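Report on the following structure.
The other protein chains are all here in position, but one chain of the complex has been omitted.
Presenting chain A:
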Amino acid sequence: MSASAIFVLDLKGKVLICRNYKGDVDMAEIDHFIPLLMQQEEEGMICPVITRGTVHFMWIKHSNLYLVATTNKNSNASLVYSFLYKLVEVFTEYFKELEEESIQDNFVVVYELLDELMDFGFPQTTDSKILQEYITQEGTKLEVAKTKVPTTVTNAVSWRSEGIKYKKNEVFIDVIESINVLVNANGSVMSSDIVGSIKLKTMLSGMPELRLGLNDRVLFSLTGRDKGKTVMMEDVKFHQCVRLSRFDSDRTISFIPPDGESELMSYRINTHVKPLIWIESVIEKFSHSRVEIMVKAKGQFKKQSVANNVEIRVPVPSDADSPKFKTSTGSAKYVPEKDLVLWTIKSFPGGKEFLMRAHFGLPSVEKDELEGKPPITVKFEIPYFTVSGIQVRYMKIIEKSGYQALPWVRYITQSGDYQLRTNA
């Protein structure tokens, strides 16, 4: 891949921090980046790779920062972007929020991290769990020569250090599924899929061996068992702690977990999901006078379940005024800066149907430019339920000291990219 240098810029293009890894691209080249980007923006042809002469800038934007990698080689694009996103991930784990202020405030740590993450343009140690072992924010407090050598840098189990102790041994497992849905204006589901993630919060002493059992269809057909519902997972991605060879041979998920919070695995399920919250909308626009909006929301999930914090965002014309609302439940609010109505329902039981009506005035002088047709988007969270039906069947915890540990499992289904197009 080989990136020549990495830059973190603010939105105006000022270099906040940079690291020259190879020295084969003039560091002053970065001054051309923002002007080129602006030019592309004006022409409407923004592209994640910008080329000037022999120098390529590959950039991503995160909150109020640009992260830019420069190279003069015909690099591997996906690897460079992965690295930039890795930077974001590592910085975020260190500073909670990655933004201009946190870069400024944590100057030293950022430099130290850049030093460890890459050498001579090649990624080195990029696991934030390992990095946190020896680059700490406490470093800013004075500490005379850290004599402790992080075991993890050389350890066989690089993601967990030895000698961790907890009074109470527990592990919390969160199974979180997000559903992505795109529904056409005529009500047909254009695409839908489920992105699932299993997260761990491990509070276990020593070097425990964990084994996770899921109702994985491949596993069940492998062992010839057929008990109840199984789930076909695609694109399964594991944390590096999971022994892939064992998963490949007999679908066992066995691992020594990293301490604290981590994402054990993620998966995608490409099935036709019934949209859990179904929206029917009628948006009638009477030019020069008003807009009438009627939105019907229906919970298409089990009666026992409840969707929490449901937010339905209905777009309205940007020149609309004097809003009036009527809802059968929850509350509706006009958000003029985003040109939408936000209908919030704190708790939405399955099988129920709610209605919202909105009325807006329109100015008598119509404006010329065309507006896009933003879709209705929905946000929600349904606890104690996974849309795919995936279940943790067991979690075995074995440690040589023989302590008893408790696994806790929690299921949540939430909205991902959930869009319903409107006819207006």
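The rule is simple: contacts are C-beta pairs under 8 Å (C-beta built on N, C-alpha and C of every residue); 3 or more make two chains touch, one makes a residue touch a chain; residues count from 1.
Convention: contacts and distances are computed from a predicted model.
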Protein name as given in UniProt for the chain not displayed, "DNA-directed RNA polymerases I and III subunit RPAC2", "AP complex subunit beta", "N-acyl-aromatic-L-amino acid amidohydrolase" or "Response regulatory domain-containing protein": "AP complex subunit beta"
Contacting the left-out chain in the complete assembly, out of A:Leu182, A:Met207 or A:Ile412: A:Leu182
Touch with the omitted chain, as defined above, among A:Lys22, A:Arg160 or A:Arg251: A:Lys22
Absent-chain contact - pick from A:His32, A:Lys199 or A:Arg268: A:Arg268
Absent-chain interface as seen on chain A, which is shown: 1, 14-18, 20, 22-24, 31, 43-49, 51, 56, 58, 60, 74-79, 81-85, 107-108, 111-112, 115, 119-120, 122-127, 134, 139-140, 142, 144-147, 149-150, 153-154, 180, 182, 190-191, 193, 234-237, 240, 244-245, 248, 266, 268, 370-375, 417, 419, 421
